[in-house]
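Attaching a single structure in structure tokens format; questions to follow.
Only one protein chain is missing; all other protein chains are in place.
Labels A and B are assigned to the chains in the order they are written; within every chain, residues are numbered from 1.
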Amino acid sequence: MYILKLLQTLFLGPRITERKAQFLGKDVEFESAGQELKQMISSLYGGRSLRIRAVDGGSTNAEEIELTALSNAYYDIERFGLSFVASPRHADMLFVTGPITRNLERAVRSTYEAAPQPCIVVAVGDGACTGGIWKDSYAVVGAVEHVIPVHLKIPGDPPSPTDILVALMSILKKNP
Amino acid sequence: MSLTIAVFIQGIVVLALAPLVTGLVRWFKARLQGRHGAAPWLVYFTLLTTLKKENVISESRSWVFRCVPFVVLGIALFLSLTLPIVFPSGGIPQVDLFVLAGVLALSSVFLVLGGLDAATAFGGMGASREMTIAALIEPTTLITFATFASVAGSSSLQDIFGNGITVISHPALLLSFVALVLIVLAENARYPVDNPATHLELTMVHEAMVLEYSGPYLAMLEYASSIKLTVFLLILGNLVGAGLLTTVVIGSFALALFESTIAKMRFFRMQEYMSIAFFLALAGLILIFII
Partner (left out) sequence: MSLFSQNLLFASLLFTLFSGICALGGRSLVFHKLSQGLLLVSGVLGMLASFKVLLAPQTVLYFGLASSEFFPVFQLDPYGAVFFLLISLVSFLSALYAVPYLASYQETYHLQSLNALVATFVLGMQLVVVSQSPMAFMLGWETMSLASFFLVVSDRSHESVKAALLYLVMTHLGAGALLIGFLLLAQGFFFADFEQLAALAASAPLWILSVCFGLFFFGFGSKAGLVPFHVWLPEAHPAAPSHISALMSGIMLKVALYGFLRVLLFILPPIGATASLFILGFGLLSALYGVLYAVVERDFKRTLAFSSIENIGLIFTMLGVAFFAQSQGLEGLYQTALIAAIFFAIAHAIFKSGLFLASGLIVRAVHSRDLEKMGGLARQMPLFSMVFFVLCLAAASLPPFAPFFGEWIFFQSILQNFSSQNLFVTIVLILTFAVIALVGGLAIFAMVKLFAISMLAEPRSEAAREVHEKPRAGELFSVAILAFLALGLGLYAPTVLSLIGASVLVSSPAEITVGSATIQPSLIFWLLLGCVFVVWILRRIFSRTAHERIYHGWDCGQPIDASMEYTATAFSAPIRFFFRLILKTKKTLVAQPVVATNPWITTRTATVDLRSIWMDYGYVPLGRFIIEMAEQVKKIQSGNIRFYLLLMFLTLILTIWVAL
């Protein structure tokens, strides 16, 4: 029957999730807020279980697609203790994507202020880190740090799920 | 052992196990999706992390907003202390099935008021849906409880578990057991009534009411819902005749399997779900007197 075949694939089939070691121990340096970030993470039990709220500040949705891919069976962000939540009130981390457009500046700021401290802000993608190709446009405010304080920057247009996970693992406790 | 010690130990066991049950359900669901999933004991770290965060409070709230997490968690604690779920001789005998139904309704009322106090449309929508589900599941709950009480001769859970009433004590109890499973799914905001992991507010029922809570209050509400799920799983386990650990593991797996195979029902089809549960319960009760 179909369900038996499904169970066989799930429990006896080859493992499709990429190994954790692939994301740890890389020596790539990410621009981060250093000491303040370390203090925040140590106060949150080493970042063993953090909840993320994804805020779109006017991106091309390319970063959004990569963030969605983080929850699939290949990358599986949940095994690192990270999960996505529905409200910034529940969130420990904010993933901000896109250069902050003038229309959404208020929304991003209000999301940050609605999130309880300590809250780690991660700028995902080139647009969020530096403004990208829209840097001096009339329609954007600029990089995320012009609106809210940023603790970690993940460059890339868009950064692949591997890049995102490597960046996150570099700041969180290894081997969660 | 004396009653106080039994109650105390039972409370400690249930309170310690509750987040693990939620973690286990999540872990089994992840494995059934082919993912690795977070370790089951990670939920403890989630609760501890949330407890340490700042408490952000809306400026349009009233005194009800602050009372809600205390009362909801207090009622969950009350359930874990007074029902004889770990030791059949534990618990308080005066808290029988009808008082249980009333206390559960009280807990729902406070949660709903907390959702409405947020002055947002999300809270109102979640509150309205949750109240409808609670109101419509009430006849099924009372009839199922009455069925089990009729077979045992008393409505106190001590007598039901003490007399060894399980689902095979009477053929009609199988129908009531299925109705009870449907009630448990509705009360704990699980599929197909509600999706506890959704991000879309239009599909939320229970989650929408806690959108406004943060920090310690959020930790209390999440802990309360895990305790409620654990208590109900243990009641179901006792009715099947399984022990503590078997119930926790097999129950979580069964719930995860069920949630992975079924989709959440549209809210405006809830009357079908409620009717099925009601008629199963009614059939169970009537069959007891015919067979």
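Here are some notes:
The definition used in the following text is that a contact is a pair of C-beta atoms (placed from the backbone, for glycine too) under 8 Å apart; a residue touches a chain by one contact, two chains touch by 3 or more.
Being a predicted model, the structure only gives us computed values, none of them experimental.
Interchain touches from the omitted chain, evaluated on the whole complex, reach A, B. Touching the chain that is not shown, out of B:13, B:57 or B:240: B:57 (per the contact rule at the top).
Between the chain not shown and the residues B:85, B:143 or B:179, the one that touches is B:143. The missing chain, though absent from the display, is touched by one residue of B:82, B:238 or B:252; that residue is B:82.
When the full complex is taken into account, the listed residue touching the unshown chain is A:114, out of A:96, A:114, A:129 or A:167.
Hidden from this view is one chain, which touches chain B at 51-60, 62-64, 70-71, 73-75, 77-78, 81-82, 92, 94-96, 98-99, 102-103, 105-106, 109, 112-113, 116-125, 127-129, 131-132, 134-139, 141-143, 146, 149-150, 153-156, 159, 211-212, 215-216, 219-220, 267-268, 270-271, 278, 282, 285-286, 289-290. Think of the hidden chain as still there; on chain A it touches residues 87-89, 104, 106-108, 110-111, 113-114, 116-117.
Simple rule for what comes next: only the chains that are shown with their structure count from here on.
Taken together, the chain B residues at the contact with chain A in this complex read 30-39, 42-43, 45-46, 48-50, 52-56, 198-201, 204, 207, 211-215, 218. Those residues of chain A that touch chain B in the shared complex are 9-11, 16-17, 43-45, 48-51, 72-73, 76, 78-81, 83-87, 89-90, 92, 114-118.
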